[in-house]
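With one protein chain withheld, the remaining protein chains of the complex are depicted in position.
Order as written gives the chain letters A, B and C; numbering starts at 1 within each chain.
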Amino acid sequence: MINLGFVGYGYWGPNLVRNFYATVGAAVKKVCDCSLQRLETVKATYPSVDITQDYEELVKDPNIDAVVISTPVSTHFSLAKKALEEGKHLLLEKPMTATVKEAEELIGLAQRKQKVLMVDHIFLYTGAVRKIKKVIEDGELGNIYYFDSVRVNLGLFQHDVNVIWDLAPHDLSIMDYLLAKKPEAISAVGISHFGNLENIAYITVQFPDNLLAHIHVNWLAPVKIRRTLIGGSKKMVVYDDNEPSEKVKIYDCGVTCIENKEDVYQMLVQYRTGDMLAPKLDTTEALKLMSKEFIDSINQNRKPFTDGEAGLRVTRLLEAANESLKEKGRVVKV
Amino acid sequence: MINLGFVGYGYWGPNLVRNFYATVGAAVKKVCDCSLQRLETVKATYPSVDITQDYEELVKDPNIDAVVISTPVSTHFSLAKKALEEGKHLLLEKPMTATVKEAEELIGLAQRKQKVLMVDHIFLYTGAVRKIKKVIEDGELGNIYYFDSVRVNLGLFQHDVNVIWDLAPHDLSIMDYLLAKKPEAISAVGISHFGNLENIAYITVQFPDNLLAHIHVNWLAPVKIRRTLIGGSKKMVVYDDNEPSEKVKIYDCGVTCIENKEDVYQMLVQYRTGDMLAPKLDTTEALKLMSKEFIDSINQNRKPFTDGEAGLRVTRLLEAANESLKEKGRVVKV
Amino acid sequence: MINLGFVGYGYWGPNLVRNFYATVGAAVKKVCDCSLQRLETVKATYPSVDITQDYEELVKDPNIDAVVISTPVSTHFSLAKKALEEGKHLLLEKPMTATVKEAEELIGLAQRKQKVLMVDHIFLYTGAVRKIKKVIEDGELGNIYYFDSVRVNLGLFQHDVNVIWDLAPHDLSIMDYLLAKKPEAISAVGISHFGNLENIAYITVQFPDNLLAHIHVNWLAPVKIRRTLIGGSKKMVVYDDNEPSEKVKIYDCGVTCIENKEDVYQMLVQYRTGDMLAPKLDTTEALKLMSKEFIDSINQNRKPFTDGEAGLRVTRLLEAANESLKEKGRVVKV
Partner (left out) sequence: MINLGFVGYGYWGPNLVRNFYATVGAAVKKVCDCSLQRLETVKATYPSVDITQDYEELVKDPNIDAVVISTPVSTHFSLAKKALEEGKHLLLEKPMTATVKEAEELIGLAQRKQKVLMVDHIFLYTGAVRKIKKVIEDGELGNIYYFDSVRVNLGLFQHDVNVIWDLAPHDLSIMDYLLAKKPEAISAVGISHFGNLENIAYITVQFPDNLLAHIHVNWLAPVKIRRTLIGGSKKMVVYDDNEPSEKVKIYDCGVTCIENKEDVYQMLVQYRTGDMLAPKLDTTEALKLMSKEFIDSINQNRKPFTDGEAGLRVTRLLEAANESLKEKGRVVKV
């Protein structure tokens, strides 16, 4: 049985507690939050769980094996460092840390302490993303030409990070997992209409081999859009997370270039369109699989699926995107 | 009666001929094309119309008052210049010219010759765009925050221009008309998977007063998307040209920023969501209105709605976008 | 404080318990179910709530003021009768009872005992249905011409009732509430592919004044459809419960008949199409409002919004539909 302590019971924390509560082999022992009111909600829902406003108390509790952190990103590093130093396994909400340096330090610390360091890249546990990964690994898409993701909606402004740090970790972690390639450069433009934090942003990620990724994040759209296009030489994918059931559509269509030396004005590019398949997806809740993975990786003493390195790669892109953002879209090498 | 000569009977030319044929006050006199086969199609459909492979013959025909050009953009300037020099009124397919310099020269020439110079920015004649313009002019949207346009599909590769010059003129002309503001800078990234011409591109246009525009054009998408989001401080618009009937949706939603000096951690930004209205749109065919506007502006001896200046503004953005594209997204002042 | 006892903790029971648990002025005291396993779930979730397998114990508990019944409909009458006889207020899941006679007897009993008798017609508490009711009451639709409802999906076969008794209570209760007219006749055709219970059925309800209602219920459809069309002389409504946000759309369109004595072959019917409005809907959870209404009606000693009479009207239509069903669609007067 892995005994768990939780830090942060705001927006996402209750979901984590609820899922680990139902995870075989996990025991929710203690929840820490600065708000007494939130802690009372914990007590009302889970009378057997201890509560505390004092993180020291939680992190030094010898009965706790692992700490789950879902606080504002600016606090991740110091909280996480303490937990690792106290010999706890660690699950960090995304984005992992506020800087690349912090992420690297946590990875090193976890290695030295031989503890599991996992980042909650939740979308990687969805049936949709896992299916797309399989389709790509099976070579169905052929060469991948582009990755285009839109994640916009009205109504969840953050106060400590801009829209890139808030929404793009989802797209960047999906991109990192699906493409499995090292990006060369990133650029980002954005704009802030309220205060200093950008509420709209466009991110471009350049990869080798003519592969381009683009992400549009926006807190200020009248409609909710969650749609990713992935274009390949053989097939193409539309992943629409708003669709209630047919989230992934695989289009058997493509383009072939014909070298026609004689008549350059003739059609050199041929289109092929075929069937569209919306495969059945595993509908197991992503959070459930993620919780299980954390517990399993501790018990099996192995790297988790979404480990610190995965978190670091996303943080590196976020940091570079922010750098580009400040310089109005200058291309930043990564 | 305005007598018309047409140059170019490829993809768009037949639509122009068909519409002017049905326009009161216009007479289709002659069609010029390099392909004899296409000219035979003209003759079969309109037995009374003359055909020629010789542009000189058309442009020097004293019975012709106005010339309509729908040829590849690289040929626009020389064809247009000749027509103006011969004292013809001129309608140019979009984009107006291949360079800013060419556009400026045509505008100067038309002024000296006192001839109408019009560019076929066809979307500006649709019921949808005209309705959005009215909504903006009436102040319904409040301050405009952003303009975001996606125009992607599979299957219409061009061989003489890249995807920006092919598709973005639509979005740029709509943006120019609706925002009616002078842009400050533009950047573009793109990629070409077949030959030298980019088939995917992302364009960012920066305006003063915290206004940002972004355009995604793509020849290689598995689905057809034609959707523009316009965010304002009071209301927001979704314009989806694929919708069969409800193309324009006006969302009565917005964001208000509250200055809360005491508690910076409290919610400072408030959302308002209200009704959505899909107004009835005028369904008159845009080409019909455009044809009428050309004839009317000649008869009334006035500037047309989509004049050479409008064409120049779009060409200026295209030229700058191409410059940025070649330098991997460098921000170019305009 | 109203103390509540619950009977039935299967599919819907947990939702009722959860909502009343959170309702001000209500206290969940006891849950009764024949399954010990389900009762253990109750105890795990709500440690302070008593559990029992013995309905007698619950219904005779003097500390309980009101009983909430969500068991199979065949058991409603005997359970409800006992509760009323013991002087408890009563909330019955839909459909109210298995026969008209039973419903009438319960109404009489509740009157004599001066107890609240309420039926959980849950859709009548949704923001969507309440908004449509208001639109109708305000006369916006004009004369109502028809009510057409489709409620189909794959995958929730019942074992004690056919698809009409399972799904149509929703549509019939919405129809009863919105139209507020006394039907004249009903007919139903259906078919059963597995055992004796019909899994597809079509119901027609005839009203005076040229008003027709039709309901399609189907357990065996590949897609989920929840869509109601309401046609009026002035405006028409599309209510699509699957839409995440724009569930109600009001079309400003209609038909006018012109008496043209001279030329009967000319267009006598004129169409008018105008704007479409998707009004903002109250998103308060329907169950929350329903729970509050039950408690309020007890405290205020008044008839609840969805009272026994409403339940009876729906049961009367269900009984007549079943009669028609057995005779292959014979029209049955109601």
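Definition applied: a residue touches a chain if its C-beta (ideal position, glycine included) is under 8 Å from a C-beta of that chain, and two chains touch if they have at least 3 such contacts.
Remember, it's a predicted structure, so these values are computed and weren't measured experimentally.
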{"item": "Omitted-chain contact residue, chosen from C:A128, C:M236 or C:L287", "value": "C:M236"}
{"item": "Candidate in contact with the missing chain, chosen from C:R18, C:H214 or C:K303", "value": "C:H214"}
{"item": "Sole contact to the chain not displayed, among C:E105, C:D148 or C:E323", "value": "C:D148"}
{"item": "Missing-partner contacts on subunit A, residue numbers", "value": "246, 252, 273-280"}
{"item": "Contact set of subunit B toward the excluded chain (per top definition)", "value": "47, 224, 242, 244-245"}
{"item": "Positions on subunit C where the hidden chain makes contact", "value": "145-146, 148, 150, 152, 154-155, 157, 159, 185, 187, 189-195, 200, 202, 204, 206, 210-212, 214, 216, 218, 220-223, 229, 231, 233, 236-238, 249, 251, 253, 255, 257, 264-265, 267-269, 271, 273, 328-331"}
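Everything that follows uses one rule, which is that only the chains that are shown with their structure count from here on.
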{"item": "Homomeric contact subunit B-subunit C: same or different residue positions, threshold half", "value": "same"}
{"item": "Centre-of-Cα separation between subunit B and subunit A, whole angstrom", "value": "39"}
{"item": "Subunit B: positions in contact with at least two other chains", "value": "273, 276"}
